[in-house]
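As you look at this complex, bear in mind that one protein chain is not there, while each of the others sits in place.
Here is chain A:
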Amino acid sequence: MMHVTVFQALAIALWIAAIMSRSFFGGATTTLRFTPMMTGLVVGIVFGQVADAMITVAAIQLIYMGVFSPGGQMPSEPAIAAAVAVPVALLGGLKPEAAIAIAVPVGLLGSYLYQFRFFINTIIQQKYTEKYAAAADTKGMFRSIILMPIIVAFLLYVPFMFVTLYYGTPVIADIVKSNSGGIIFHILEVIGGGLAAIGIAVTVYVIGKKSYIAFFMLAYFMATMLKSLGITMVTYAVVGAIIAFIYVLVTTEARSKTATATSDAGGSGVTFDEDDDDY
(Lines give C-alpha, C1' and ligand atoms only; values in the text may rest on other atoms or scores of the structure.)
Protein backbone atom coordinates (compact mmCIF):
# COMPACT_ATOMS: atom_id res chain seq x y z
CA MET A 1 0.00 0.00 0.00
CA MET A 2 1.21 3.46 -0.86
CA HIS A 3 1.67 5.90 1.93
CA VAL A 4 2.21 9.53 2.75
CA THR A 5 5.07 10.25 5.17
CA VAL A 6 4.55 12.23 8.37
CA PHE A 7 6.77 14.97 6.98
CA GLN A 8 4.79 15.17 3.73
CA ALA A 9 1.42 15.31 5.48
CA LEU A 10 2.65 17.85 8.03
CA ALA A 11 4.28 20.12 5.44
CA ILE A 12 1.12 20.28 3.32
CA ALA A 13 -1.07 20.72 6.42
CA LEU A 14 1.05 23.68 7.56
CA TRP A 15 0.89 25.24 4.09
CA ILE A 16 -2.91 24.97 4.04
CA ALA A 17 -3.17 26.39 7.57
CA ALA A 18 -0.96 29.32 6.51
CA ILE A 19 -3.30 30.01 3.60
CA MET A 20 -6.53 29.53 5.51
CA SER A 21 -5.35 31.71 8.40
CA ARG A 22 -4.98 34.36 5.65
CA SER A 23 -1.63 35.31 7.17
CA PHE A 24 0.75 34.15 4.45
CA PHE A 25 1.60 37.45 2.68
CA GLY A 26 -1.78 38.83 3.74
CA GLY A 27 -3.91 39.84 0.77
CA ALA A 28 -1.90 37.55 -1.49
CA THR A 29 -3.42 34.57 0.30
CA THR A 30 -6.75 35.40 -1.33
CA THR A 31 -5.15 34.28 -4.56
CA LEU A 32 -3.77 31.19 -2.84
CA ARG A 33 -7.15 30.27 -1.44
CA PHE A 34 -9.13 30.70 -4.64
CA THR A 35 -6.60 29.45 -7.15
CA PRO A 36 -5.05 26.08 -6.31
CA MET A 37 -1.96 26.24 -8.51
CA MET A 38 0.54 27.30 -5.82
CA THR A 39 -0.78 24.56 -3.55
CA GLY A 40 -0.20 22.08 -6.36
CA LEU A 41 3.36 23.33 -6.67
CA VAL A 42 3.96 22.93 -2.92
CA VAL A 43 2.57 19.39 -3.03
CA GLY A 44 4.83 18.67 -5.99
CA ILE A 45 7.88 19.92 -4.13
CA VAL A 46 6.97 17.93 -1.00
CA PHE A 47 6.48 14.75 -3.03
CA GLY A 48 9.44 15.43 -5.29
CA GLN A 49 7.21 15.31 -8.38
CA VAL A 50 6.81 18.92 -9.44
CA ALA A 51 6.00 18.26 -13.10
CA ASP A 52 3.25 15.70 -12.46
CA ALA A 53 1.77 17.86 -9.71
CA MET A 54 1.65 20.91 -11.98
CA ILE A 55 -0.09 18.97 -14.75
CA THR A 56 -2.73 17.72 -12.29
CA VAL A 57 -3.31 21.06 -10.61
CA ALA A 58 -3.66 22.81 -13.96
CA ALA A 59 -6.70 20.63 -14.60
CA ILE A 60 -8.08 21.39 -11.13
CA GLN A 61 -7.47 25.11 -11.64
CA LEU A 62 -9.83 25.08 -14.61
CA ILE A 63 -12.94 24.21 -12.65
CA TYR A 64 -12.21 27.00 -10.22
CA MET A 65 -11.75 29.67 -12.85
CA GLY A 66 -13.94 32.60 -12.03
CA VAL A 67 -14.76 31.27 -8.61
CA PHE A 68 -13.98 34.10 -6.24
CA SER A 69 -15.99 35.45 -3.39
CA PRO A 70 -18.26 38.37 -4.12
CA GLY A 71 -19.30 39.44 -0.63
CA GLY A 72 -17.30 36.73 1.10
CA GLN A 73 -19.45 33.81 -0.05
CA MET A 74 -17.35 30.89 -1.13
CA PRO A 75 -18.91 27.67 -2.37
CA SER A 76 -15.72 25.67 -2.25
CA GLU A 77 -12.13 25.75 -1.05
CA PRO A 78 -9.92 25.17 -4.10
CA ALA A 79 -6.68 25.13 -2.10
CA ILE A 80 -7.89 22.36 0.19
CA ALA A 81 -9.28 20.47 -2.80
CA ALA A 82 -5.88 20.58 -4.49
CA ALA A 83 -4.03 19.65 -1.28
CA VAL A 84 -5.92 16.33 -1.21
CA ALA A 85 -6.53 15.61 -4.90
CA VAL A 86 -2.97 16.21 -6.10
CA PRO A 87 -1.39 13.74 -3.62
CA VAL A 88 -4.07 11.17 -4.54
CA ALA A 89 -3.25 11.65 -8.20
CA LEU A 90 0.48 11.36 -7.55
CA LEU A 91 0.11 8.22 -5.41
CA GLY A 92 -2.46 6.54 -7.62
CA GLY A 93 -1.00 7.61 -10.95
CA LEU A 94 -4.31 9.25 -11.86
CA LYS A 95 -5.03 11.23 -14.99
CA PRO A 96 -5.58 14.93 -14.17
CA GLU A 97 -9.22 14.71 -15.25
CA ALA A 98 -9.91 11.94 -12.75
CA ALA A 99 -8.24 13.92 -9.97
CA ILE A 100 -10.80 16.68 -10.50
CA ALA A 101 -13.62 14.37 -9.51
CA ILE A 102 -11.86 13.87 -6.16
CA ALA A 103 -11.11 17.56 -5.71
CA VAL A 104 -14.71 18.74 -5.97
CA PRO A 105 -16.24 17.00 -2.93
CA VAL A 106 -13.15 17.73 -0.82
CA GLY A 107 -13.38 21.41 -1.72
CA LEU A 108 -17.03 21.49 -0.71
CA LEU A 109 -16.23 19.91 2.67
CA GLY A 110 -13.41 22.41 3.20
CA SER A 111 -15.81 25.33 3.06
CA TYR A 112 -17.59 24.12 6.20
CA LEU A 113 -14.36 24.38 8.16
CA TYR A 114 -13.96 27.96 6.97
CA GLN A 115 -17.39 28.76 8.39
CA PHE A 116 -16.28 27.37 11.73
CA ARG A 117 -13.18 29.60 11.75
CA PHE A 118 -15.45 32.56 11.04
CA PHE A 119 -17.54 31.63 14.05
CA ILE A 120 -14.57 31.50 16.42
CA ASN A 121 -13.19 34.75 15.03
CA THR A 122 -16.51 36.40 15.79
CA ILE A 123 -16.19 35.42 19.45
CA ILE A 124 -12.60 36.68 19.64
CA GLN A 125 -13.49 40.04 18.10
CA GLN A 126 -16.49 40.49 20.39
CA LYS A 127 -14.69 39.48 23.54
CA TYR A 128 -11.22 40.93 23.11
CA THR A 129 -10.85 43.46 20.29
CA GLU A 130 -13.70 45.62 21.57
CA LYS A 131 -12.24 45.65 25.07
CA TYR A 132 -8.73 46.54 23.87
CA ALA A 133 -10.05 49.25 21.55
CA ALA A 134 -11.95 50.87 24.41
CA ALA A 135 -8.73 50.92 26.45
CA ALA A 136 -6.67 52.24 23.49
CA ASP A 137 -4.45 49.21 24.00
CA THR A 138 -2.74 48.77 20.61
CA LYS A 139 -0.63 45.83 21.76
CA GLY A 140 -3.78 44.04 22.85
CA MET A 141 -5.37 44.84 19.49
CA PHE A 142 -2.42 43.25 17.73
CA ARG A 143 -2.99 40.13 19.80
CA SER A 144 -6.72 39.87 19.17
CA ILE A 145 -6.82 41.02 15.54
CA ILE A 146 -3.67 39.30 14.26
CA LEU A 147 -2.21 36.69 16.62
CA MET A 148 -5.24 34.92 18.04
CA PRO A 149 -7.07 34.37 14.72
CA ILE A 150 -3.86 33.00 13.17
CA ILE A 151 -3.33 30.58 16.07
CA VAL A 152 -6.97 29.48 15.90
CA ALA A 153 -6.67 28.79 12.16
CA PHE A 154 -3.55 26.67 12.67
CA LEU A 155 -5.19 24.73 15.51
CA LEU A 156 -8.15 24.03 13.24
CA TYR A 157 -6.46 23.26 9.94
CA VAL A 158 -3.20 21.51 10.83
CA PRO A 159 -4.77 18.49 12.60
CA PHE A 160 -7.63 18.28 10.10
CA MET A 161 -5.37 18.35 7.05
CA PHE A 162 -2.77 16.08 8.64
CA VAL A 163 -5.29 13.35 9.41
CA THR A 164 -6.90 13.65 5.98
CA LEU A 165 -3.57 13.46 4.18
CA TYR A 166 -1.83 10.89 6.35
CA TYR A 167 -4.70 8.43 6.76
CA GLY A 168 -7.19 9.33 4.04
CA THR A 169 -5.14 9.98 0.92
CA PRO A 170 -3.51 6.50 0.62
CA VAL A 171 -6.88 4.83 1.07
CA ILE A 172 -8.51 6.90 -1.68
CA ALA A 173 -5.49 6.38 -3.94
CA ASP A 174 -5.62 2.62 -3.36
CA ILE A 175 -9.30 2.34 -4.17
CA VAL A 176 -8.84 4.42 -7.27
CA LYS A 177 -5.82 2.44 -8.42
CA SER A 178 -7.33 -0.99 -7.98
CA ASN A 179 -10.14 0.06 -10.30
CA SER A 180 -7.88 1.49 -12.98
CA GLY A 181 -9.03 1.06 -16.54
CA GLY A 182 -12.59 0.30 -15.49
CA ILE A 183 -15.84 2.13 -15.98
CA ILE A 184 -15.29 4.16 -12.79
CA PHE A 185 -12.24 5.71 -14.35
CA HIS A 186 -14.09 6.54 -17.51
CA ILE A 187 -16.81 8.24 -15.46
CA LEU A 188 -14.29 10.19 -13.38
CA GLU A 189 -12.51 11.40 -16.50
CA VAL A 190 -15.69 12.47 -18.26
CA ILE A 191 -16.79 14.38 -15.16
CA GLY A 192 -13.39 16.00 -14.79
CA GLY A 193 -13.26 17.01 -18.45
CA GLY A 194 -16.72 18.55 -18.34
CA LEU A 195 -16.52 20.35 -15.00
CA ALA A 196 -14.05 22.85 -16.46
CA ALA A 197 -17.19 24.35 -18.01
CA ILE A 198 -18.33 25.54 -14.56
CA GLY A 199 -15.47 27.93 -13.96
CA ILE A 200 -15.76 29.35 -17.43
CA ALA A 201 -19.54 29.76 -17.21
CA VAL A 202 -19.17 31.50 -13.83
CA THR A 203 -16.73 34.01 -15.31
CA VAL A 204 -18.95 34.68 -18.33
CA TYR A 205 -21.92 35.12 -16.00
CA VAL A 206 -20.09 37.40 -13.56
CA ILE A 207 -18.63 39.64 -16.26
CA GLY A 208 -22.23 40.02 -17.38
CA LYS A 209 -23.47 42.15 -20.29
CA LYS A 210 -25.17 39.65 -22.57
CA SER A 211 -24.11 41.34 -25.80
CA TYR A 212 -20.44 40.86 -24.90
CA ILE A 213 -20.92 37.09 -25.17
CA ALA A 214 -20.21 37.61 -28.87
CA PHE A 215 -16.57 38.09 -27.87
CA PHE A 216 -16.62 34.79 -26.01
CA MET A 217 -18.03 33.04 -29.09
CA LEU A 218 -15.52 34.72 -31.38
CA ALA A 219 -12.66 33.48 -29.22
CA TYR A 220 -14.15 30.02 -28.83
CA PHE A 221 -14.49 29.39 -32.56
CA MET A 222 -11.20 31.06 -33.35
CA ALA A 223 -9.37 28.76 -30.91
CA THR A 224 -11.29 25.69 -32.13
CA MET A 225 -10.53 26.39 -35.78
CA LEU A 226 -6.91 27.36 -35.24
CA LYS A 227 -6.13 24.58 -32.76
CA SER A 228 -3.60 22.95 -35.11
CA LEU A 229 -1.55 26.16 -35.27
CA GLY A 230 -0.64 25.93 -31.57
CA ILE A 231 -1.07 29.66 -30.90
CA THR A 232 0.06 30.56 -27.34
CA MET A 233 -2.10 32.11 -24.61
CA VAL A 234 0.05 35.24 -24.58
CA THR A 235 -0.64 35.74 -28.29
CA TYR A 236 -4.35 35.24 -27.71
CA ALA A 237 -4.24 37.70 -24.79
CA VAL A 238 -2.66 40.31 -27.07
CA VAL A 239 -5.33 39.69 -29.74
CA GLY A 240 -8.03 39.95 -27.06
CA ALA A 241 -6.59 43.23 -25.77
CA ILE A 242 -6.50 44.71 -29.28
CA ILE A 243 -10.10 43.67 -29.97
CA ALA A 244 -11.21 45.15 -26.63
CA PHE A 245 -9.34 48.37 -27.37
CA ILE A 246 -10.91 48.73 -30.81
CA TYR A 247 -14.40 48.08 -29.40
CA VAL A 248 -14.03 50.69 -26.66
CA LEU A 249 -12.57 53.17 -29.14
CA VAL A 250 -15.46 52.70 -31.57
CA THR A 251 -18.20 52.85 -28.92
CA THR A 252 -16.72 55.95 -27.29
CA GLU A 253 -16.62 57.68 -30.68
CA ALA A 254 -20.17 56.57 -31.45
CA ARG A 255 -21.34 57.77 -28.04
CA SER A 256 -19.87 61.23 -28.49
CA LYS A 257 -21.49 61.41 -31.96
CA THR A 258 -24.91 60.41 -30.62
CA ALA A 259 -24.45 62.97 -27.88
CA THR A 260 -24.10 65.76 -30.48
CA ALA A 261 -26.88 64.23 -32.58
CA THR A 262 -29.28 64.16 -29.65
CA SER A 263 -28.58 67.75 -28.80
CA ASP A 264 -29.42 68.69 -32.41
CA ALA A 265 -32.59 66.61 -32.29
CA GLY A 266 -33.40 68.24 -28.97
CA GLY A 267 -33.15 71.63 -30.66
CA SER A 268 -35.58 70.75 -33.41
CA GLY A 269 -37.74 68.87 -30.92
CA VAL A 270 -38.60 72.18 -29.31
CA THR A 271 -40.17 73.45 -32.54
CA PHE A 272 -42.18 70.25 -32.90
CA ASP A 273 -43.46 70.71 -29.39
CA GLU A 274 -44.55 74.23 -30.24
CA ASP A 275 -46.37 72.91 -33.30
CA ASP A 276 -48.10 70.34 -31.15
CA ASP A 277 -49.28 73.05 -28.82
CA ASP A 278 -51.16 74.71 -31.69
CA TYR A 279 -53.61 71.87 -31.85
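As a working rule, contacts are C-beta pairs under 8 Å (C-beta built on N, C-alpha and C of every residue); 3 or more make two chains touch, one makes a residue touch a chain; residues count from 1.
FYI, contacts and distances are computed from a predicted model.
Asker: Report the protein name recorded by UniProt for the chain absent from the figure; options are "Sulfate adenylyltransferase subunit 2", "PTS mannose transporter subunit IID", "Protein lplB" or "Methylenetetrahydrofolate reductase".
Answerer: "PTS mannose transporter subunit IID"
Asker: For the full complex, which residue in A:16, A:46, A:84 or A:104 touches the chain that was left out?
Answerer: Going through A:16, A:46, A:84 or A:104 one by one, A:104 is the residue touching the chain not shown.
Asker: Considering the complete complex, identify which of A:14, A:113 or A:141 is in touch with the unshown chain.
Answerer: The single option touching the absent chain is A:141.
Asker: In the complete complex, which positions of chain A touch the hidden chain?
Answerer: Residues touching the hidden chain, for chain A, are 21-23, 25-32, 34-35, 37-38, 40-41, 44, 50-52, 54-55, 57-59, 61-63, 65-72, 75-76, 97, 101, 104, 108, 117-119, 121-122, 124-126, 129-130, 133-136, 138, 141-142, 144-146, 149-150, 183, 186-187, 189-191, 193-198, 200-209, 212-213, 215-225, 227, 232-234, 236-237, 239-241, 243-245, 247-248, 251-252.
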